[in-house]
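Yeah, one chain of the complex is gone here, protein chain that is, but the others are all in their spots.
Going by the order they are written in, the chains are A, B and C; count residues from 1 in each one.
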Amino acid sequence: MYSEKVMDHFSNPRNVGEVDGPSGTGMVGNPACGDIMKLTIKVENDKITDVKFKTFGCGAAIATSSMVTELVKGKGLDEAEKISNNTVAEALDGLPPVKMHCSNLAADALHAAIEDYKKKNAAK
Amino acid sequence: MYSEKVMDHFSNPRNVGEVDGPSGTGMVGNPACGDIMKLTIKVENDKITDVKFKTFGCGAAIATSSMVTELVKGKGLDEAEKISNNTVAEALDGLPPVKMHCSNLAADALHAAIEDYKKKNAAK
Amino acid sequence: MKKIYFDNNATTPIDPEVFDAMMPYLKEEWGNPSSIHWAGRGARKAVEEGREAVCKLLNCTGLELIFTSSGSEGDNHAIKGIAYAKKDKGNHIITTKVEHPAVLNTCKALAKDGFETTYLDVDGDGLLNLDQLKSAITPKTILITVMYANNETGVVFPIKEIGEIAKGRGITFHTDAVQAAGKIPLDVQKLGVDLLTISGHKLYAPKGIAALFVKRGVRLVPLIHGGHHERNRRGGTENVAGIAAIGKAAAIAMRDMDKEAAHLASLRARLEKGLAERVPHIKINGHPEKRLPNTANVSFEFVEGESLLLNLDMKGVAASSGSACTSGSLEPSHVLLAMGLTHEMSHGSVRFSLGKMNTAEDIDYLLEIMPPIVERMRGMSPLYAGAK
Partner (left out) sequence: MKKIYFDNNATTPIDPEVFDAMMPYLKEEWGNPSSIHWAGRGARKAVEEGREAVCKLLNCTGLELIFTSSGSEGDNHAIKGIAYAKKDKGNHIITTKVEHPAVLNTCKALAKDGFETTYLDVDGDGLLNLDQLKSAITPKTILITVMYANNETGVVFPIKEIGEIAKGRGITFHTDAVQAAGKIPLDVQKLGVDLLTISGHKLYAPKGIAALFVKRGVRLVPLIHGGHHERNRRGGTENVAGIAAIGKAAAIAMRDMDKEAAHLASLRARLEKGLAERVPHIKINGHPEKRLPNTANVSFEFVEGESLLLNLDMKGVAASSGSACTSGSLEPSHVLLAMGLTHEMSHGSVRFSLGKMNTAEDIDYLLEIMPPIVERMRGMSPLYAGAK
């Protein structure tokens, strides 16, 4: 069902946890769908210097979470904002069709975290 | 499907043909059903001294024809008249249910032959 | 005793290659294809590979194939499925008088729900008149269902032409190709059909597995509602071993069809010629050319078919009279009656349907035993004057 890459990220997820004193936090999904993702980022000089996730969800949800943290670590905010759910799915060599909608939320969580960071920053 | 007795009478039918100068002839069945039986009898002193059949029909039709000739040969007319299609089927250790109606006509042919004999005799 | 099987239209032996292909799914790989764990993965793969193989035979895509349990299920699914899906558009169905009971009785059953069916005639050769078909079409016609090849006589209908007539008028077109599969080409693109039924056990696969082609975009109401199987079109855990089997059978049919068809045609010619030479008063039913290569339907005048079959069986030869499906009934073949045969001639018919295991020796054995059998039975027949 899942690609090898998905299974790799599922069984050895990268960057699990929450960053200390996060610059931004994104939380997406809902229990009805069975997928909830929480992404915390550390931003320095418009760069994402650290990122961690916590996810309640299926194999696809965990793998996409893990993958998105790999994709954005060290990236500038502009670049990070361009990452879409599709980018993540492609980086994992694809996802089963049934998983594309519900469980492919990692980029959404990322964008939510960036937005949160920007809101907090604007408030300063 | 068929009992051993049926198969015996089918493969070695008794009394096939037509008796010479029959005292009575019975013909029953019709092509639509796929079964036509012709029974010829020789009657002497109210006894059936000879009987033969010709049958167009399935295994059951041939076996019942053969059996009825065995049952009546040498019997008095009274006794012969008591033979029913069921008597014949029982003597063959039964017939498949689907064959009970259409192909079990041998006793009818016998009765038709006896009636024919009586009619001819009454006319004399 | 010799055992010779001439009843391949009733069912075929299971090809040893097919047997081997299905074994793993009755031994180690018995998983449920819907399961995500190890036990399900092999099963899922078998289902997808089986689907691909059958699709190759039919020249369709995997999305267009529904596995079913029998040709009868496929016919019911197609006909009821289209009738109910299109009931707002019309209530008229066109079929023929010589279809298999799975089609005829389905159409009859639909009458209770207000559907009307026209049953097309056939001529003495068993052929349709396409003008009759055209003039049977009304604005309410939603479905034409016409078999590709007849199970009793082997007569082949002009599916492509019928497809063109149907398409021009927006009528859905189904063909029961149960007897055609593996014997003549079966390319749904070339045939131009919307739905097509095949069945494994006429194709050297086991009983219990079959398939229905449903052209992309054709909507039909499921016959078996249930889980998400077959893309929500047919509920029920997949018959994995059966699917592996029909897949293998389809692949073999693809590979061997040309060779087998030639083989069958030559055996059949030997049989028909031989019988005609040796047995008087016989009639070969069905158009001489427009027939499957394997089927010989022969009427033996003055005698009844079942009695011939029993005699043949006693000599180890398996054949049938009328269709196997209706052999439990006493009615003469509806197919032969529709072709204008008398009741006697219909009752006196025997179908020899050859298969790939048959040999010239099998035919010669039949030619040896048949004349005395017929003679003996005619000698018992009140209809036969010649014997007196």
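Here, a contact is a pair of C-beta atoms (placed from the backbone, for glycine too) under 8 Å apart; a residue touches a chain by one contact, two chains touch by 3 or more.
All of these numbers come straight from a predicted model, not from anything done at the bench.
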{"item": "Residue among A:5, A:54 or A:120 touching the omitted chain", "value": "A:54"}
{"item": "Absent-chain contact - pick from C:222, C:340 or C:371", "value": "C:222"}
{"item": "Of C:36, C:63, C:262 or C:276, the one touching the omitted chain in the full complex", "value": "C:36"}
{"item": "Sites on chain A contacted by the missing partner chain, in the whole complex", "value": "2, 7, 10-11, 13, 16, 27, 30-38, 53-59, 61-62, 98-99, 102-103"}
{"item": "Missing-chain contacts mapped onto chain C", "value": "3, 5, 7, 10-14, 19, 22, 26-27, 30-32, 34-40, 68-73, 75-76, 100-102, 105-106, 108-109, 199, 201, 206-209, 221-229, 235-242, 306, 309-310, 312-313, 316-320, 323-329"}
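Going forward, only the chains that are shown with their structure count from here on.
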{"item": "Chain A and chain C, separation of their C-alpha mean positions in angstrom", "value": "56"}
{"item": "Computed distance of Cα centres, chain B from chain A, in Å", "value": "91"}
{"item": "Approximate Å spacing (C-alpha centroids) for the pair chain B, chain C", "value": "40"}
